[in-house]
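Only a single protein chain was left out; the remaining protein chains are all shown in position.
So, subunit A:
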Amino acid sequence: MQDKQFMRETLVDGAKAFKEGKMKRRTFLTLCAMTGFSAAASFPGGAEAAADYIVMWNWGGQSEECHGGAIGKPHEAAGGLPLRFDTSGPLQGKIKEMVDSGNVTADVCDADLFDAVALGASGHLEAIDYNVVSKDKTLPNYALDHGVSIILYGYAFVYDTEAYGDNPPNSWADFFDTAKFPGKRSLYKWANGSLEAALMADGVDKDALYPLDMDRALNKIKGMKDDSLYWGSGSEAHSMCVNGEVTMGMVWQNRGRNIEEDTEGRYKLVMNQALAMPGAYIVPKGNPAGREEIMKFIAQAQDPDAQLQLLDCLGMTPSNPAAFDGIPEGQQPYAITSAMNIDGVAFNDPTWWGENGGDAVNAFLEAIS
């Protein structure tokens, strides 16, 4: 991540020099090639978010082509600014640092809704303009002052069908029951999802999770510590399952599908009691493209077609109820808000996480280490 940041800064300086004519085109292109960026993604002013572009700050990977096609193109066709990306990952601390430093280079962050609560309260975010963005085009609790949920992702689990044959696990209670279902488990290292799963396993109703009973959740987690591994990235969660290191693994639900495919069906996804997480668009205070422009962009992202394209491209589930009916047959088992799954999932409370997330993550890290 640090390297990426450095490369980005190098490139931005290069782009400035090129624009001012201090650097030859060829030299600049070489620099682009060396730093591994395509010239298109970082043309002068692009990566630095001059007002010629909207810069989305996300986690990279496929999301560039997906967000570009689903939201960027239609937004540009409607007269908006073209979309560019910064793929260094908008963690809370980085957003805070960017705004505090006064050098804001991103317009919209593909972040979590609880980030909107935490950073909104400390004045690091622009408020969402609900005259432009619609509160009806997302789930009722997921349109907050400083962020609006565009897609949902979720924490579900996969299990090894060969290990459990005729009596497969179907709930978090089964997941945490290593006597009845022997084998190793993997959980998310940064607490969210893991705490809720532990509470559901301990008998808390999926609609009565918040405020989280931390002691109860951590006890459940500690009880399974010897049989647990903890992952910090999607690829790590993936490899723990595909390599057979665990017989049941908590995963991001869209990864579940890849794991099923990569193990030729040996591992199977369970969506019952999955925890729906609202991914959200949040806007750093003083974003270069301006508040008005970025609100139009966010409104574009609420469009059901855009959301269904993201589902197709990334497996991210739509949050706009108007898109739920459009979820195709093939995505029904994996999408969080599909008719097949929506009644069984628990919904994350971003306000609780925004206010208590820091302490929860620390308590969780201390419990597992």
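Descriptive notes on the structure:
The definition used in the following text is that a residue touches a chain if its C-beta (ideal position, glycine included) is under 8 Å from a C-beta of that chain, and two chains touch if they have at least 3 such contacts; residues count from 1.
Rule of thumb we're sticking to: contacts and distances are computed from a predicted model.
From the set "TctA family transporter", "Chemotaxis protein CheC", "Putative spermidine/putrescine transport system permease protein" or "Sigma-70 family RNA polymerase sigma factor", the protein name that UniProt assigns to the chain left out of the figure is "Putative spermidine/putrescine transport system permease protein". Screening A:His67, A:Arg84, A:Lys137 or A:Lys189 against the full complex identifies A:Lys189 as the residue touching the chain left out. From the options A:Gly244, A:Gly290, A:Pro304 or A:Pro321, the residue with contact to the chain not on display is A:Gly244. Interface note for the absent chain: among A:Gln92, A:Thr138 or A:Gln253, the touching residue is A:Gln92. Residue A:Asn362 is the one among A:Asn103, A:Asn170 or A:Asn362 that touches the chain missing from this view.
The omitted chain makes contact with subunit A at the following residues, 91-94, 96, 118, 187, 189-190, 225, 229-232, 236, 239, 243-245, 357-359, 361-362, 365-366, 368-369.
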